[in-house]
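Yeah, one chain of the complex is gone here, protein chain that is, but the others are all in their spots.
After this line comes subunit A, so read on.
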Amino acid sequence: MADQLATEIIDKIKEHAEAGAEEITVSTELTSLGIHSLELTEIIFDLEEKYGIEIEMNTVDAWANLKNVGDMIEAVRGLIAQKG
């Protein structure tokens, strides 16, 4: 079961994904979303604003190594926890 944060992030990704694409879950590979890499970065920036977290540029680089949707959710969760 996805928690609220995961649901919100997945919904955000859905707005950018190809219409009629397969269902997006925590295990969906980011590269399979058909989303331009810059657009993925923009999603990260949107999350930054929404959750009041700050992502350093070198953190963004690190995000390039994220493999699937679940990795992205956990990274945001980590930053929110740090802020808390």
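Going forward, contacts are C-beta pairs under 8 Å (C-beta built on N, C-alpha and C of every residue); 3 or more make two chains touch, one makes a residue touch a chain; residues count from 1.
In the analysis below, contacts and distances are computed from a predicted model.
Undergrad: Missing chain's UniProt protein name, "Transport permease protein", "Hydrogenase iron-sulfur subunit", "Nodulation protein E" or "Molybdopterin-dependent oxidoreductase"?
TA: Spelling it out: the chain absent from the display is recorded in UniProt as "Nodulation protein E".
Undergrad: Taking the full complex into account, find the residue in A:D3, A:E23 or A:E49 that is in contact with the omitted chain.
TA: Residue touching the chain left out of view: A:E49.
Undergrad: Where does subunit A touch the missing chain, residue by residue?
TA: Against the missing chain, subunit A presents residues 16, 18-19, 34-36, 38-39, 41-42, 45, 49.
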